[in-house]
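Of the protein chains in this complex, all but one are displayed in their positions.
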Amino acid sequence: MELIEHLALGFSAAASAQNLLSCFIGSVLGTLIGVLPGIGPVATIAMLLPLTYGMPPLSALIMLAGIYYGAQYGGSTTSIMLNLPGEASSAITCLDGHPLARRGRAGAALTVAALGSFFAGCVGTLFLAAFAAPLTTFALDFGPAEYCSLMIFGLAGAIVLASKSLLKACAMVVLGLLLGLVGTDVNSGAVRFTFGIRELNDGIGTAVLAVGVFGFAEILLGLERLHEHSTLTARCGRLGLSRDELRQATPAVLRGTGLGTLLGLLPGAGALMPAFAAYALEKWCARDPGRFGRGAIEGVAAPESANNAAAQTAFIPLLTLGIPSNAIMALMIGAMTLHDIQPGPQVISHDPTLFWGLVASMWIGNAMLVLLNLPLVGLWIRLLTTPYRWLFPAILLFCCIGIYTLSHSTVDLLLTAFFGLLGYLLQKFDCEPAPLLLGFILGPLFEEHLRRTLLLSRGDPSVFLSRPLSLVLLLAAAALLCTALTPSARRIRAQALTAEQDDAIADPAR
Amino acid sequence: MITIRKLRDGLAGLSLALFGGGVMLCTLHYPVGTLANMGPGYVPRLLGGLLVLLGLLIAGTARRGQPVVRQPLAWRPPLAVLGSVVLFALTLRSGGLLLATLGSVMLASSAVRGVRWRERLAVALVLGALAVSVFVYGLGLPLPVWPRFGGI
């Protein structure tokens, strides 16, 4: 067994005292950064880069990788507790994680997120170890036409995701798509919809929109909901999972892991795609989709697993092709070249200790994260018992600092305030913010790939149907939309709508 | 206190349609191009039109018989919370992290009525100390702590 031999080599390299320490520092730091909203791993890794000059390359990479997946991990905590996506990719976790927390099941949500992430991280790592070499071409088979169809599939999913009115969800997706187009057009260099604000030339930041529409709007709603001395949740509830929750979460974790593993391989799919696709899949398979959006445990388990699985498999295009799937990966390339490693097909054969050591360290790091986070769950729960009148200024402040440090821009902060207002108004109009965020993230990718496809096909739109992968994705999108329009799905949505109103009516009496 | 009644859906639809129309107006300056070589205006104009259509549909199908939910629209929290973000943004560069924190936390905590100012000041001071120690000394972020005097 070659694989076992390789893994043994990796573990012997990763288990040295120095590498274990850097793995630990990386994952702790990553968790911390993930918990602080807005402060991205990119800024942190960039700041730490000079510190790693003196380290051996393997230790340096282990630490940077630890920050990366640690941040993925930490981002889910604030999503669940405060409806605040610490990382954009954990915005999906807000949808059901925060309702769970408000119902007093924050412990269950955090535990599921931690265990699901650990499981997914292990599977993703194993997958990376076993299939890194044969899968290098998969990412290359995905051309602009396929990406474009994937985006259409994603947008169809965003509409299905809606738990209330379909029409409003459609409108929110389109609004998101339009917001995503703000900034410099990649093809022509023309600047669109910036109204002379230079800071908008590169578009609206994802964190700016996510923190505004989810985080700030939630604070405003929370202030309306709560009385002078109240806390976020009245009850703390049991920390662990009930048997029912475990039964519901397990298949969701498995499905989420599978989907995340596959989508992580595509460097152009965007950070939100794995989590979001997993969520849509869960809702699609569930017998009672009406529970989603109001605290379904699967709605936390699946996207969290998908996120972490994708975080691991995203290393495949990075290590074997030198193609980064996001800014953090781009930073890792910088770190590698500084340590005289050329990311590319030869890394596995030239530098087996480095490659397998890094793979093994991810396993160790994921285990450390679980050991670190499970005891912290109790501590996080205590946070919810802090009086809200003390808690919300703190949340607000940390958001502000985080957003500012993204690019040292005052304009970003003002924009976040604006999107907070927008998110608040949307809630008042009964429009859901999740399809908006998805449209926002997928919009620019969709436009870019659409235009590139038609450029390369010299204006012939039939390529979308003549390429098999693209055709399959388009058919899947059509199927998804059809199921949303079936009578049973409509009935469920109507039920959710009335239930929501019952809640709203019951609310003032509480 | 303003109450939003069943006008809600109609209002939402109309404002979305208006926004879509505004977008289409903006794209008049951008070249549209051809299918083979789309200009910067192609996709936005398409989407703007779609939004107008969807907005009108939402407004048109707003159900009358729907039970009406009284949702009070309070002005105090949005003003205090979003105002504190704006205040933080405007004071951070010149006033430093500490002053900006104190000011914005004091403003934000005025969103909740009936909290004594001494308590608010205490929260602001604790958060200020926390912010400086965690972000500036802990994470080493390049943020000014103290105010800048006389343009130095």
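Which chain is which? They are A and B, in the order written, and residues in each are numbered from 1.
The rule is short, and it goes like this: a contact is a pair of C-beta atoms (placed from the backbone, for glycine too) under 8 Å apart; a residue touches a chain by one contact, two chains touch by 3 or more.
Basically, contacts and distances are computed from a predicted model.
The complex appears with one chain absent; UniProt names that chain "Tripartite-type tricarboxylate transporter receptor subunit TctC" among the candidates "Multisubunit sodium/proton antiporter, MrpD subunit", "NADH dehydrogenase subunit E", "Tripartite-type tricarboxylate transporter receptor subunit TctC" or "Formyltransferase/hydrolase complex Fhc subunit C".
Within the whole complex, the absent chain has one touching residue among A:9, A:25 or A:46, and that is A:46. Which of A:114, A:323 or A:395 touches the hidden chain is settled by the complete complex: it is A:323. When the whole complex is considered, the residue among A:25, A:190 or A:254 that touches the unshown chain is A:190. Across A:12, A:242 or A:342, the single residue that touches the chain missing here is A:342. When you scan A:143, A:251 or A:387 for touch with the missing chain, the hit is A:143.
Residues of subunit B that touch the chain left out of view are 40, 142, 151-152. Counting over the whole complex, subunit A has residues 42-43, 45-46, 49-50, 53, 139-144, 184-191, 198-199, 201-202, 267-268, 321-324, 327-328, 330-331, 333-334, 337-340, 342-346, 407-409, 448, 452, 455-456, 458 touching the chain that is not drawn.
Methods note: only the chains that are shown with their structure count from here on.
Separating the centre of subunit A from that of subunit B, both taken as means of CA atoms, is a distance of 22 Å. Here subunit A touches subunit B in the complex through residues 33, 39, 43-44, 47, 165, 167-168, 170-171, 174-175, 177-178, 181, 185, 187-188, 190, 192-193, 216, 219-220, 223-224, 228, 388-390, 392-394, 396-398, 400-401, 404-405, 408, 410, 413-414, 416-417, 420-421, 424, 428-431, 447, 450-451, 454-455, 458-459, 461, 501, 504-505, going by the rule given at the top. By the touch rule above, subunit B contacts subunit A in their complex via residues 4, 8-9, 11-13, 16, 19-20, 23, 26, 30-31, 34-40, 42-44, 47-48, 50-51, 54-55, 57-58, 61, 67, 69, 71-74, 77-78, 81-82, 84-86, 88-90, 92-93, 97, 101, 104-105, 108-109, 111-115, 123-124, 127, 130-131, 135, 139-143.
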